[in-house]
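A protein chain is absent from this complex, but the other protein chains hold their places.
Presenting chain A:
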Amino acid sequence: MSKDALVIENLNKVFATPNEQVVALKNVELTVEQGEFLTIIGPSGCGKSTLLKIIAGLDVDYTGKVELNGQVINGPSLEKGFIFQEPRLFPWLTVEKNIAGDQSLRDPNIKQQVTELIKLVKLEGFEKAYPRELSGGMAQRVSIARALLRNPAILLLDEPFGALDAFTRSHMQEVLLNIWQTNKTTMIFVTHDLDEAVFLGQRVVIMNPRPGHIKSVLPIDLSFPRKRSSLGFQEMRRAVLNEFEKVEEETYTVGAGI
C-alpha cells in the first residue's frame, strides 16, 4: 500500500452569522493515499465544496487536523492544484499564456512543459487561441493544464464538468483519467453526478447535509477503463444510489430544514 498523502482528522467547520451558527462540517475523518482518485458526492449543502476549499487552503478557519504530506495546511500553495466549475481563464491571454500564467514562455523549460501539457489535454493547434474562441470543454482543459504546470501533489476539482453537456462531460472524464494515469497525481473530485463519481473514483465518499459529514466511503473495485454499460458498473452505481436513498430518508425523517 502506498502512503497517505492527505490526512484529515476530527475536522469541524462552523459558519457564524450574526444570528446563528451553521455547522458546515462535523467530525470529518478522511485519508487519501498518494496517487488515489477519490470522488466526493452529496446533495447541495453537504459541505463537499467547503471540505475541498479547506484542503486547498482557501479556507483556514476550521478546527481539527488537515495535513498534506505531513504539513499542516494553512494557505494556498502550488502543491495543491484547484479546478473550479468555471474555467476562470484570463480573457486577454492566449491558451499558452493562460497555462504559463506568471511563468514566462521565453524560458525554454517552461515553453517545453506548456507544449507537453497542451498535448496532454489534447489542445494542439489552439496555443494562440483566445478563451472566447474555445468551447466550454476546451476552456476547462486549459485550466487543468494550468494547474498541472505547477506540478501539484494533489489536484482538487470542484464540480469541474458541471457546466458541460453530457457528451463533452464524458469526453472530459476520459481526458482526466488519462492525465491521472500518466501523471499519477492524487485527485479529489467533487461532483453531484452519480455516474461521474462511480466512473472516476477508486473510492466514492458520500456526504450527508445538516450538519455536513461523511456518511460512508464506498470502494469501487472496477478496473480502468470502465464501461458504463457493464454489469459491475451498474451494481456499483446501485450501491452508491442505495447509500443516497438512506441519506434522503434520514434527511426527511429528521425533517431538518424542511
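By our rule, a residue touches a chain if its C-beta (ideal position, glycine included) is under 8 Å from a C-beta of that chain, and two chains touch if they have at least 3 such contacts; residues count from 1.
Note that contacts and distances are computed from a predicted model.
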Given the options "Carrier domain-containing protein", "Putative transcriptional regulator", "DEAD/DEAH box helicase domain-containing protein" or "Aliphatic sulfonates transport permease protein SsuC", which would UniProt use as the protein name of the unshown chain?
"Aliphatic sulfonates transport permease protein SsuC"
Could you tell me which of A:Ile8, A:Ala24, A:Leu38 or A:Ala56 touches the chain that is not displayed?
A:Ala56
Of A:Val60, A:Leu78 or A:Ala166, the residue in touch with the unshown chain
A:Leu78
Touch residues of chain A, complete complex, unshown partner:
56, 58, 76-78, 80, 82, 84, 86, 88, 90-93, 101-102, 130, 132, 146, 150
